[in-house]
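Coming up: chain A.
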Amino acid sequence: MTGELAAPHPVLGAVVVLGVLLVGTAIVTTADAVVADRVARRGLDLRASLVRPWRRIALSLVRPQPATERPDWGLWVLAPAAYVGMAAMAVSVLPLGTDWAVADVRTGIVVLGSAEVLAMVAVYLHGWAPNSPLSLVGAYRFVAAGLSFLLLSMFVLIAAALPAESMSLGRIVASQQEGAWNVLRQPLGLPLFLVVALSVSLHGPLDMADGTDLATGTVAESSGPARLAWEFGRRAMLTAYALATAVVFLAGPAGPVLPGWAWLAVKTVAVAVVLVWCGHRLGRIGIQRYVRIAWTVLLPLSFLHLAISGVAALA
Partner candidate 1 sequence: MTGLAVDIAFWTFAVAAAWFGWRVFRTDSMVRATFCLLASFLNVGAIMVLLLAEYLGVAMFFMMSVEMVVMAIFMVAFMMNPAGLNPMEMVHQPRAAIAVGIGAAVGLGVVAVVADLPPAALLDEAGTIRALGNELMGASMLLMEVVGVTLVATMVGAVVLSSASGRYGSADTGSVPPLLDPDDPDSRPDLVSADGEGDAHAGHGGHGGHGGHG
Partner candidate 2 sequence: MTIVTVLLASAVLLGLGTWGVLSQQSFVMIMMGFELAINGVMLAAAGVWRFTSGGEPRGQVLVIVAMLVMAVEAAIGFALVVAVYRARQQDTTEGIAELSR
């Protein structure tokens, strides 16, 4: 059922996945605060930058969640859980060290794709549940964006599977160690996949569901721990897809001297910081332009990318 990499005991595996998401979220949150203060030129008070996000979290924990008129409570509670769950599902199929993954399944890239689609479902439900117009608009908008970037993601991942001759992410890493890293032999893939990462994690210029122009869209009616859970989900998803980028394009745990997990951590944090930085310097793109570019530019590019990768893999 599993691929080549060793898997820990399922319980330990679950703990590891949760740990990766928590640590990743902490790092992303810190990076976000530091980058924000740098961009705002708030002076060089690093301590203030580091402390502020944790105080905000404490504030969220003590605030209540008011009811809207006739919300769908069940779905409202389910949505953040499902979103975090999809981030966990993505992390579980990724290699986390040179020779182990929580579940190196043979259908790894399809699981990654499924995580994106089910994340789209979670975002839709999160916008639907509060019975609030701007939230629902965010949900509709994300479906439009989602249907655009899902195909992109699939083509990029299939292209990465071609030289590995396997859908397993462990094999994809191994093939990069045998040949060149995918960032070099499939140069179009990395930027395309970063678009997917930003879109699915509702971050930065591609945050279509929770934009401030919709008064924060699907999260507009959430407060307190409910909002914190959703924000955790977004950061966890960013972590998962930064990790996936590092694995698929930067050979994940491969590297000299340091142990595999350390290399993976370094590469993941680097990708995450780039994504966070984009969010603070690039204005959110309008949904119509996003969809237009996704279908007329990025999708043909990904076809081209797939064709080139296929020919290169055969050669």
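How were these candidates chosen? In short, all candidates are chains of the complex that A comes from, given by their letters.
Definition applied: contacts are C-beta pairs under 8 Å (C-beta built on N, C-alpha and C of every residue); 3 or more make two chains touch, one makes a residue touch a chain; residues count from 1.
Note that this is a predicted model, so its numbers are computed, not measured.
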Please name the candidate from 1 or 2 that touches chain A in this complex. 1
Hey, which residues of chain A end up touching candidate 1 in the complex? 1, 70, 72, 74-75, 105-107, 110-111, 113-114, 117-118, 120-121, 124-125, 128, 131, 140, 143, 146-147, 150, 167
